[in-house]
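I am attaching a structure below and will ask some questions about it afterwards.
What you see is the complex with one protein chain gone and the rest in place.
Then we have chain A:
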C-alpha cells in the first residue's frame, strides 16, 4: 500500500543480489529515481541508512523501506521490525477500517517478528482512542507482563490482574493489586481479589505486615472465621499489658484486667466456635482463664506470672512453695497426672525440698514410676535421696536405677543375672571403676562355671 507520491521501484529483484556496494547501488537506483520526484533534493552521500529509512517511513513508503532493509541485510531488529512497527502504528490510525480488520491485518503482516512490541502498537491505538483495537492487539503480545501497564492505563484492571498473574511475576501482581486498591472502592476491590487466589494471597501478605486492620476486613469478607480467630490471637500478643499492670499498681489504681488482651482472645473464641474449631476455642478459653488467674497470682505473690505457659506457672508456684495453689491449677486445668508428677518432682528437686518430695512420693502410686525420682536426685547430685527410691523401682528398671546410684554391681551380683552384669560392665569406665569391674568379672566367671 502506498500513500505518498513517488514511483514504484522497478522490479529489479533479480538484479538485487550480492553483497556490499553491488547491493546498495541497485537499491539506491530506485531511490534516486524517487528522489527526483521529491520536493527537496536528497544528497545520498550525506545520508546514513537509518536516516534514509526514517525519511521513507515518514513518507509512508513502507514496502520500499522494507525492501531496502532486506537487500542491505540489516538485522531484523534494526530494519524490518522497525519499519513494520511504524507501519502498524500508522495503520491503527486508519479510521475507515474496523478494529477487527485492522488487528487481523497487522497480525498477518507482523506475525512473530522479533523486536516488535505489540504493546507499543496497542498503546498507539489507545492514544488514538481505539480502545477495543488496542485490546485486540494486546492479545498478540506473547509476554503477559508486557500487557499489564497498558491495560492499567486503559482501566482494564481486572484483565490486567489476570495477565499479571499469568506472567508469574509476583512483583507485577503486587503492582497491579496496589494500583487496584487505589483505583477501586473497597467493596469492588475485595470482590476482584476473591476471584484471584494468588493475588489475594499476596495482598494478605502485604496486609499482615503493613495494614493489619485490613486483614480483618478481608477475612470478614470471606467469612473465614478460622483466620479471624488466628488474627485475634495474634493481636492479643501484640499488646503488652504487663508493663501497664505495674504502672497501674504503682500509681495505686487497681490493675486493669488486661482487657485489651482478654478482649481479643474472647473475640478469637467466638470466631473459633463459628469456624467449628472446638479445639482452638477451648484452648483459647483456657488461655483466658489462665491469664486471669496469673493476674491474681501476680497480685498475691508480687512476682511475674503473666505470659508464662501453664507448665511454667505451676512449676514456679511449687518452686515458691505454694503447693496448694499448684494443686488447684492441676485440678482446674486438668493437667494429666504424668505431667504433673514430672513437673512437681523437677520443681521440688530444684528447690531442694527433698522432704516434700518424699512425702509426695508416698501420697499415692506414682504414675511415672520411681525411676524418675532416682534420675532427678542423681541429677542434683543427691545420691542419698536417690538410694531411697531405687528399691521402689520396678524390677526391669531396677538395674538402671542402681547404675545411676552407683551400687548397680551389687544388685546384679545379688540377682545372679548375667545380662544385668554385662549391662553394668558396659557402663563402667576403666579408670574409675576398676574395683567394680573386677568384682563383676569374678561373679560372672562364677556364674559361667555352673
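We take it that a contact is a pair of C-beta atoms (placed from the backbone, for glycine too) under 8 Å apart; a residue touches a chain by one contact, two chains touch by 3 or more; residues count from 1.
In the analysis below, contacts and distances are computed from a predicted model.
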Name of the absent chain as recorded in UniProt (options "S1 motif domain-containing protein", "GNB1L protein", "DNA replication complex GINS protein PSF3" or "Vacuolar protein sorting-associated protein 33b isoform x1"): "Vacuolar protein sorting-associated protein 33b isoform x1"
Sole residue of A:311, A:351 or A:444 that reaches the chain not shown, by the stated touch rule: A:311
Among A:95, A:186, A:292 or A:338, residue touching the chain not depicted: A:338
Per the touch definition above, residue among A:234, A:351 or A:444 touching the missing chain: A:234
Candidates A:92, A:202 or A:403 - the one touching the absent chain: A:202
Residues of chain A (touch criterion as defined above) contacting the omitted chain: 143, 162, 165-166, 168-172, 174-175, 178, 195-198, 201-202, 205-206, 209-210, 226, 230, 233-234, 237-238, 279-280, 283-284, 286-287, 290, 307-311, 333, 335-336, 338-339, 342-343, 346
